[in-house]
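In this view, the complex is presented without one of its protein chains, the others remaining in place.
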Amino acid sequence: MSFSPELHHWLILSTILFSIGIYGVLTRRNAVGVLMSVELLLNSAAMNFLIFNHYASKPFIDGAIMALFIIAVAAAEAVIAMALFVAIFRSRKTVDVTQINTLKG
Amino acid sequence: MDKVEIYLPILIMVAVGALIATVLMGLSVLIGKRTRSKVKMQPYECGVDPVGDTKHPVPVKYYMVAILFIIFDIEVVFLYPWAVIYDSLGMFGFLEMLVFVAILITGYFYILGKGALKWD
Partner (left out) sequence: MDITLNPADLTHTIAFYTLALTSIVAALIVVTAKRIFRAAVALAVVLICGAGFYILLNYDFIAGVQLLVYVGGIVILIVFAVMLTSSLESIEEPPSLGRKALGLFSSLAFLATAVIAFSETKFPLSSISAEQPKDVAKAVGRKLLDYGAGGYVLPFEVISLLLLASVIGAIVVARNPKRKNEGSAT
């Protein structure tokens, strides 16, 4: 048996990173921490696209383009999230997601 | 495999950097002399006694610049693959990129109009 990384090794790696991200999204209290966990999720999704591009459709480049789009969307999402943090922090003085529970304030 | 050859210098640099940092910090922990008296912790003789604590939130204007940096960072990422094949693209490729940049420039003028980049 060979230990050199094959498709399954890569997939298990990206799945582990994704499930760590899920744990973070569900347990973090600080909104910035939730954003970081979401970045973990997006990163492992982009990695999955590249893994499948490398192992399953080598002559094509579509997976890499998807990864590029994911990175761009992640950046836009981070920008919006930061704007929300600034606005929430200004009115509430906290970014604890368990404390932000009213729609009208 | 040539990939190993290409990235070997980077690996060596990372290793050397990590080594220097660990050795220097480790040495200063090991052989440095530490005194933690009340006098030592005071500000220097002509210094001003600190007022309040250091937990001031950073002003929002820094953050505005950071936002705009990210947006134009992404633009550069999409410009690069266009630039490396520009020769073989012809007029249509130029127009495609022109539309892309024009849309982003609209955002830039919006920011300027709103005065988000004004420092005071």
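Things worth noting here:
For clarity, chains are labelled A and B in written order, and residue numbers in each chain start from 1.
In the analysis below, a residue touches a chain if its C-beta (ideal position, glycine included) is under 8 Å from a C-beta of that chain, and two chains touch if they have at least 3 such contacts.
Treat the numbers as computed from the prediction; the structure is a model and nothing was measured.
Annotation for subunit A: contacts to the undisplayed chain at residues 1-5, 7-13, 15-24, 26-33, 35-37, 39-40, 43, 46-47, 50-59, 61-62, 64-65, 67-69, 71-80, 82-87, 89-90, 95. Listed by residue number, the positions of subunit B touching the unshown chain are 1, 3-4, 7, 54-55, 57-58, 60, 62-64, 66-71, 73-78, 80-85, 89, 92-93, 96-97, 99-101, 103-104, 106-107, 110-111, 113-116, 118.
What we mean here is this: only the chains that are shown with their structure count from here on.
We define each chain's centre as the mean of its Cα atoms; on that basis subunit A and subunit B are separated by 21 Å.
Only residues 57, 60, 63, 66-67, 70-71, 73-74, 77-78 of subunit B touch subunit A when the two sit together in their complex.
Residue ranges of subunit A in contact with subunit B, taken from their complex: 68, 71-72, 75-76, 78-79, 82-83, 86, 89.
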